[in-house]
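See structure below.
All protein chains of the complex are present and in place, except for one that has been dropped.
This part shows subunit A:
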Amino acid sequence: MRRRLWLAWLLAGCAGPLWAGQLVVRISDSDGHAVGDAVVTVTPASPSAQPVPAPVTRYVDQRDETFIPYVQVVRPGDRVVFRNSDGTRHHVYSFSEAKAFEFLLRPGESSPPTTLDKPGLVAVGCNIHDHMIAYLLITSEQARVTPSQGQVVFDQLPPGSYTVTVWHPQLRPGQAQPSAVAAVGEGTEAQHADFTLSLIPDPRGFSDREHLDY
């Protein structure tokens, strides 16, 4: 028994860094500022059979007439629930090809779970408040959303060649997504991929005491 545990530790913990690599992806804008809310997707050149994680339920909250989070990565089969934490009604909807839906949510209400089964991008809006926008990127690849520091780390990548693709809500519509090929080798040394994005203004409408959104 002890020998088996020792072997398992060697394979999972100790031996891991010897054959798995790390990829660090940094996103910045043309002024050199870190870019948050970018989705970084890593696709191996030679896909290997990976266990499919069990579907989970994701949440999109609405606070202060803002969808939280703004950008989220979802795996096909995951469910999404929209929760209204505001004191006003929201009419959450999407006309995206990947998934179309609409939910009228009174204050404190949550939508029923909706399964997102088709890969693609789902743009979510509110028919009452046009400035509210959120994005759900449905993909079966490894993907992460950059925090405000603009950096994500992919650990435990099997050695090989990967295509790193970046999507951001402020990329010009119709423009090809920035991508690069990164070779992840054996060993503990991290590989780096840096992207500089040319961003257009934030699509979330600007609303304050001077500018009304009607």
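Assume contacts are C-beta pairs under 8 Å (C-beta built on N, C-alpha and C of every residue); 3 or more make two chains touch, one makes a residue touch a chain; residues count from 1.
Keep in mind that, in the parts below, contacts and distances are computed from a predicted model.
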UniProt names the one chain left off this complex as which of "Ferrous iron transport protein A", "Porin", "Deoxyribose-phosphate aldolase" or "Amino acid/amide ABC transporter membrane protein 2, HAAT family"? "Porin"
It is residues of subunit A that touch the chain not shown, namely 87-89, 91, 93-95, 100-102, 104, 107, 127-128, 170, 172-174, 200-201, 203, 208-212, 214
